[in-house]
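Every protein chain except one is present and positioned as in the full complex.
In order of appearance the chains are A and B, and numbering begins at 1 in each one.
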Amino acid sequence: MKAFEWANPTTLVEAVQLLKSAPAGGDVDEAARPMAGGQDLLTTMKDYSTRPSRVVNLKNIRGLDTIQANAKSGLNIGALVTLSQLEEHAGVRAGFPGLAEAAHSIATPQIRNLGTVGGNLCQRPRCWYYRLEEVICLKKGGTECYAAKGENKYNAILGGGPSYIVHPSDLAPMLMALGASVSVVGADGKRVIPLDKFFTLPSENIRRENVLRNDEIITHIQVPASPIAARSTYLKFKERESMDFAMAAVAAALQLGPNNQVAQARLVLGGVAPIPWRAPQAEAFLLGKTLSNEVLEQAANLALAGAQPLEKNGYKVPLTKTLVRRALATAGAL
Amino acid sequence: MADDSDEGKNQSRGPHDASRRRFLKGVGIAGAGAALADQLLIEAQAQDTKPKDVRTLSGNVDVTLNVNGQRRKAKVEPRTTLLSALRDHLEPAVTGPKLVCDMGTCGACTVLLDGKSAYSCLVLAVDATARQITTVEGLGGPDAMNAVQTAFVDKDALMCGFCTPGFVTTISAYLKKNPNPSLDQVREACKGNFCRCGTYPRVFEAALAAAKSVNRES
Partner (left out) sequence: MQQAPPKKKKVRVPRVVNGVETMVEIEVDDVGGPSWGPNDKHTLLNHHLRRVDGPLKVSGVAEYTYDKRLSGMLHGRVLGSPHAHARVIKVDTTAAGRIPGVKAVVSITDKPVQPAAAATGVEKPAEPKGTFVHFAGEPVAAVAADTPEIAQDAIQAIKVEYEVLPHVVRADEALKETSPKVYPDGNLKPRDSQGYATRVAAAWDKCDVIIEAEYRTPIIHHASLETHGHVVDFRGGDTATVYASTQGTFTIPGDAAKELGLKESDVTAIVEHMGGGFGSKFGIGIEGQLACRLAKQAKAPVKLMLTRRDEFLLAGNRSGSWQKFKAGATKDGTLVALQALQYQLGGLSDGSQAGQPYIYRVTNSYRERFAVFTHEDSSRAMRAPGHPQASYAIECLMEDLADKLGMDPLEFRKKNLRDKVYHRQLDRGAREIGWDRRSKPAGGAAGPFKRGIGCAVGTWGGGGNNQCKVDVTISRDGSVVVAVGTQDLGTGTRTYTRAIVAEELGLQPKDIIEKIGSSALGSANASGGSTTSASLAPSVKNGAYKARIAVAEKVALLLGGVKPEEIKFADGNVSGGGKSLSWKQACAALPAAGVTAQGLWQVELSATGVHGVCFAEVEVDVETGRVRPLKMVHVQDIGLPLNRLAVESQINGGMIQSLGMALWEERVMDARLGIQLNPGFGDYKLPGTAEMPELVAIIDDDDKREAVIGVGEPAIIPSVGALANAVFNAIGIRVHDLPITPDKILMALTNRRATT
């Protein structure tokens, strides 16, 4: 890990100033970094893929570590809320079961005790080429995505190119399915970004995975109260159950009408694309349908219709289809 | 728009000075979320009534860590992990937590921060100064083992022993939270701890036996 300056602001304004004013602020990997739980940031600093000259500790800023649940307005989740807090929160479990499931599926109890909601959304890629110190891949400013023609078992089947990372967050697909947005503060002020518009494809910006600028900090995540929240579920498939990122995952949320026909559907895939991957065709198809095996099957086919597997990740297509079917079935039965 | 050069020079400002107002300029109203964030920012300002310096640390810094109930001083760098501070920088060292993967992927360095399990390789020492740190040594010594430690010895839940402090720490904390776990809950609680010798089945037995013995006593 490169030496850095440790800064302890107590207000967001100070934090933003500290991020903005740090030297070498241009390159995303050299810029000052905000740190919440540090559970991902420290690993990227240990392998030198991130080399900030200043780390801005957010944990002394008050007001960012609570969950407010309100029947009308939904959830307002402070960015510093830990994943453990989220998974154990009674209001989340009762009203947004998929979100509690997504939180619970992450890493290990130890990581969930420190890792935060904001940090989870801002994780850097897990692609092993990216994580190796000696490999300067496209995402690190190099010239090639080595996964494209290399060991790409865990890489993207959707939305890939020129880099084929998958987004590692488990909360992101679920939050996106729930229609969440993030509040962000930065030197230019505040903005609220729907999660649908938060993540960026490598084709849009090769060095980053989201629209945040170097001086911006997520302060809150808002999850609207919605009839789909109660029928939400997150189904994550890990190669190793004890501790793993998703080989594929599905976040599903449904509203069923009086005759059990689908009134609203949100379907977001995780672990298969550089960003959480909405499946709008499948969502549209589901409207008005009752969930039969055939409907599930067709929805799954539509969700994966655009998949373009690489040499070693073709299995992700049938795998993700299974998860889509099962997640929808679960959401429908809730 | 914020004025970069101005901000960089002076990080210590009261809540009502000009740059802050500039900072707040351009805030749009975009639904309930924005309103909440807005409110927060105002709250943050209200709490920050006294101008004060932002604390920054670099180079070699002195920290005081509260380890197993003792205040322990060490010279570290901001980048020094809590694990390294315990093992390499405190004198005498606290070596119960083991350095195995240094990437938060094995659990051998597990300590308790304010009673909750955490990987001490993924915590900075400078970030742990306000915490109550408990290592396996703080749970019980060889002559005064806690129920989990006793059960580990009784059930042979260890072989080379390198993962053992992490498991003991994780399980000791978990049984406080859930004194009467099922086998599946124990497995779930220990997902973040890995062993190579293959002690898992007996770790499970030990955790369940420890729970029983604690419940008997209480």
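The working rule: a residue touches a chain if its C-beta (ideal position, glycine included) is under 8 Å from a C-beta of that chain, and two chains touch if they have at least 3 such contacts.
Here the structure is a predicted model, which means the values were calculated and not measured.
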Omitted-chain contact residue, chosen from B:82, B:158, B:173 or B:211: B:158
Touch list for chain B against the chain that is not drawn: 77, 79-80, 84, 87-89, 92-103, 105-106, 108, 135-137, 139-143, 145, 148-149, 152-154, 156, 158-165, 168, 186-188, 190-191, 193-204
Touch list for chain A against the chain that is not drawn: 1-3, 48, 126, 128-129, 131-132, 134-135, 146, 149-151, 153, 237, 239-244, 247, 312-316, 318-319, 322-323
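Going forward, only the chains that are shown with their structure count from here on.
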Touch list for chain A against partner chain B, complex: 1-14, 16-18, 20-21, 35, 38-39, 42-43, 45-46, 54-55, 57, 59, 61-64, 73, 76, 84, 107-111, 113-114, 181-185, 187-192, 219-220, 222, 224, 241-243
Touching residues on chain B, where the partner in the complex is chain A: 1-2, 4, 7-8, 11, 20, 23-28, 30-34, 36-38, 40-41, 43-45, 47-48, 52, 54-59, 61, 77-79, 81, 102-105, 107, 110, 113, 116-119, 122-124, 126-127, 170, 174, 189, 191-194
